[in-house]
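See below for the structure under consideration.
A single protein chain has been omitted; all remaining protein chains appear in their positions.
Right, chain A next:
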Amino acid sequence: MSAVYDASSSPNNTNANPSVAKKLKALIVDDDAIVRMIHKALLRKFDVETHEVKNGQEAVLAHRSGAYFDLILMDLDMPVMNGRQATKELRDMHVCSLIAGVTSLGDEENKSFIDAGLDYYYQKPLTVDAVRNLVDKIKGSSQSC
C-alpha cells in the first residue's frame, strides 16, 4: 500500500464514451488499516474508485500534487496531522470535494472538526446507508466548484 498518493499514477479522467458515467473517486484518510480496509470495501459497493492515505498531511500533499477527489472520508485523531487541521488546510487551498468526518468521539470534540470545513459527520463504524447517502449527494450535485 503506497503511503502517499501519487498523482502521476492516477488513471486519466478523459472518458471515451460519454454515455458511461465517470467513476467517482474517493480518498480515505485514516491511520487505522482495518478502518481503511472497511471503508474501501464500503465504497467499492457503490463502484467508487478509492485511494488511501494514513494521515492528514498525506491528504494535503496528495492535493498539492494535483489530485482531486469527489469525496474525502476523514478521520479526526491521526498522527502527524489530524483531520481537523487537514480539513482546514484543504478548505484554505479551495479544495471543494465533499469531506465527511468519520470519528469515534463525542459531539463536543466534533464541533471544531465540523467547523474546520466538513460537509458531513458520521460516527464510526460507517454504514452502507451512510455511504449510499454520500454517493447520492455527490451524484445529485452539479460537481462544479
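Heads up, the rule we're going with is that a contact is a pair of C-beta atoms (placed from the backbone, for glycine too) under 8 Å apart; a residue touches a chain by one contact, two chains touch by 3 or more; residues count from 1.
In this section, contacts and distances are computed from a predicted model.
Visitor: One chain is missing here; what is its name in UniProt, given the choices "Transcription factor", "Light-mediated development protein DET1 isoform X2", "Histidine-containing phosphotransfer protein" or "Proteasome subunit alpha type"?
Guide: Going by its UniProt entry, the chain not pictured is "Histidine-containing phosphotransfer protein".
Visitor: Give the residue, chosen from A:Val35, A:Val53, A:Ala116 or A:Val135, that touches the chain omitted from the document.
Guide: Only one of A:Val35, A:Val53, A:Ala116 or A:Val135 touches the chain omitted from view, namely A:Val35.
Visitor: One chain isn't shown here. Among A:Lys22, A:Arg44 or A:Arg132, which residue touches it?
Guide: A:Arg44
Visitor: Which chain A residues would touch the chain omitted from the figure, given the whole complex?
Guide: Against the missing chain, chain A presents residues 32-35, 37-38, 41-42, 44-45, 77, 104, 124-125, 127-128.
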